[in-house]
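The complex is shown incomplete by one protein chain, all other protein chains being positioned as in the whole.
Chain IDs A and B follow the sequence of writing; residue 1 opens each chain.
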Amino acid sequence: MTLAEIASLVGGTLTGDPAHSVTGAEALLDASASDISFLADPRYVDQLAGTQAAAVLVGTDHPAPGPGDGPALLRVTDPSTAMTQAAAALASTARPPAVGVHPNAVVDPSATVAADVSVGPFCVVGPEAVLHAGVILHAGVIVGEGAQVGAGSELHPRVVLYPFVRIGEQCVLEAGVVLGSRGFGYDATPEGWQPVPQSGIVELGDRVDIGANCAVDCARIGATRMGDGVKLDNLVHVAHNVQIGDHSLVLGQVGIAGSAHLGKWVIVAGQVGINGHRTLGDGVQVGGGSRVFDDIPAGSEVFGVPAHEKKTAIRNLRVAPRLHEMRKHIRDLETRLAELEEQSR
Amino acid sequence: MTLAEIASLVGGTLTGDPAHSVTGAEALLDASASDISFLADPRYVDQLAGTQAAAVLVGTDHPAPGPGDGPALLRVTDPSTAMTQAAAALASTARPPAVGVHPNAVVDPSATVAADVSVGPFCVVGPEAVLHAGVILHAGVIVGEGAQVGAGSELHPRVVLYPFVRIGEQCVLEAGVVLGSRGFGYDATPEGWQPVPQSGIVELGDRVDIGANCAVDCARIGATRMGDGVKLDNLVHVAHNVQIGDHSLVLGQVGIAGSAHLGKWVIVAGQVGINGHRTLGDGVQVGGGSRVFDDIPAGSEVFGVPAHEKKTAIRNLRVAPRLHEMRKHIRDLETRLAELEEQSR
Partner (left out) sequence: MTLAEIASLVGGTLTGDPAHSVTGAEALLDASASDISFLADPRYVDQLAGTQAAAVLVGTDHPAPGPGDGPALLRVTDPSTAMTQAAAALASTARPPAVGVHPNAVVDPSATVAADVSVGPFCVVGPEAVLHAGVILHAGVIVGEGAQVGAGSELHPRVVLYPFVRIGEQCVLEAGVVLGSRGFGYDATPEGWQPVPQSGIVELGDRVDIGANCAVDCARIGATRMGDGVKLDNLVHVAHNVQIGDHSLVLGQVGIAGSAHLGKWVIVAGQVGINGHRTLGDGVQVGGGSRVFDDIPAGSEVFGVPAHEKKTAIRNLRVAPRLHEMRKHIRDLETRLAELEEQSR
């Protein structure tokens, strides 16, 4: 695309050669001379000097460049949104999957499959499973007996739904997701660990997105549940009977132990661990790498090990690298104090 | 099922309408008016007031309810066990997989497959692999050349066994498990990292359960081994040459680095990291999120970063949120002490 075409697409004003053409979109530091890039966050303004991009989307208030140096500029109201548009226009787009059941899929005759569903090669759809209108199963998806997939949901390659799992509408499950594996419950006996029966299921609301290779266990009783609009990043572990409220966001590699309850609009940053049977109220935000050992009241922002009030936690984090130094100070104080005590006797 | 039927099933005494029927089983806070629920742990007695369950399984010593309020009660000796029974009776149960090899599976002619084995669609069983009596391979399982699966073991969809992996009897591998991937060993050279040959295997004892999407590497030499009755939760990483003793329990997202040895009846809670070449003696318990940098003697309970004696670690954990405050105290002491020193000169 020429810069003129991109300017027209994003509704911007170009300073530079309108006939110059670009083939890709990249971040400032990664861009080559055939790429367009963008500057949305003023903190990264220094990267502008170092970029090799042919043109950079900037805000309307961006200062005029010096004569002849730097990339072409394309002024827009919102550089981030404009970049998304330009990148989408420049990117290849995969063709939509073919409607119908691939001849190399195995669909049980007792399954209910809506007319416009797409079932890819090597998919397995079990007895009495239900695929509602517009469902897309990419290659190698396995839908267990009696499982239900709501209208418009898309299951990427190799997703596994254990029997009786229920998925709402417009959900997106990335490759390798497992929903409904056995919950991890055992009773100790002298002969070894005896499995506690896990007779529950997994139930997702509408517009739930789940990242690659996540594992969500079925409930011991009832359902492990996620409300509408819940989004999970990659490699998240959700144990049996966890409940996640509407519009909560759970980032990469978080682990949520059994029967924990997350409210609505909760945000849990990457690699956090949440203990079993804990409750996180609505709107709670947990910083990356925290360990939640206790209940967290609604609206709190917490961080650290153990998770505690965020501002305090950040202060504590800054002090942590001085722990050894602190101990030395305590010892010095001890020595000096002992001397004074000696004198005052 | 009616409450009368459930009372008869679990051997309990009902206070409430015996003809009332329920369709599901749920935890107290998640239950609706068509569910039965239970109260096993007195810490959760407050949840009884808030439940919408039609009936609640309680202990025989549970106090009589006030007149007319709250759910029906079903008194039993052990509410947790009774709940498990009731939930299992109310839940749907998947039908057993068909015995025989699915026509859409690929089984090498040189593989040994016992007569009553079930091999699902899109499974691949490699040359000279052995599936003993009663083995179940769900859809999409891949059993590499020469791999062996002991009698009665069940491999859920998309499990991958690399060549020569050996699995004992009555094991359960959840969906997405990978056993026998290449161990992570490289020698540095100026041209890059040179892979160190990894010629070993993975060997599991009997009754080993492995959670969804776990990854267990083959050994550099010999075998990465788990003894009888070992249980792994989801997304656990087990590196080359790790040895895990009988009846050890490893929770979600734990990472065990190369050549670490865990004794028998060890319990490792979620997201723990264990350094390579460390030894954890029999009966060691490691609390959630700990980092094990050193050997841990048999019978110890440890916790924290670094993992240290549990009681001390819990005390330290409680103090951690006051680190910044402690530093301030040290500075105050410093100022006051300097003043005294000044006076005493």
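Rule of thumb we're sticking to: contacts are C-beta pairs under 8 Å (C-beta built on N, C-alpha and C of every residue); 3 or more make two chains touch, one makes a residue touch a chain.
This is a predicted model, so every value here is computed, not measured.
Residue in contact with the omitted chain (choice from A:Gly70, A:Pro127 or A:Pro157): A:Pro157. For the options B:Val10, B:Ala31, B:Met83 or B:Ala313, the residue in contact with the chain missing from this view is B:Ala313. Considering the full assembly, A:Asn234 is the residue among A:Thr2, A:Thr15, A:Gln52 or A:Asn234 that touches the omitted chain. Screening B:Gly11, B:Pro42, B:Gly100 or B:Pro197 against the full complex identifies B:Pro197 as the residue touching the chain left out. Chain A residues in contact with the hidden partner, per the touch definition given at the top, are 24-27, 29-31, 35, 83-84, 87-88, 90-92, 94-95, 102, 104, 120-122, 138-140, 156-158, 172, 174-176, 207, 209, 211-213, 228-229, 231, 233-235, 246-247, 249, 251-253, 270-271, 288-289, 305, 317, 320-324, 326-327, 330, 333-334, 337, 340-341, 344.
In the full complex, chain B touches the hidden chain at residues 104, 106, 122, 124, 127, 140, 142, 144-146, 158, 160, 162-164, 176, 178, 181-182, 184, 186, 191-193, 195-197, 199-201, 213-215, 217, 220-223, 225, 235, 237, 239, 241, 243, 253, 255, 257, 259, 261, 271, 273, 275, 291, 293, 304-306, 308-309, 312-313, 315-316, 318-320, 322-323, 326, 329-330, 333, 336-337, 340, 343-344.
One rule holds for everything that comes next: only the chains that are shown with their structure count from here on.
Between chain A and chain B the centroid-to-centroid distance comes to 23 Å (mean Cα coordinates, whole Å).
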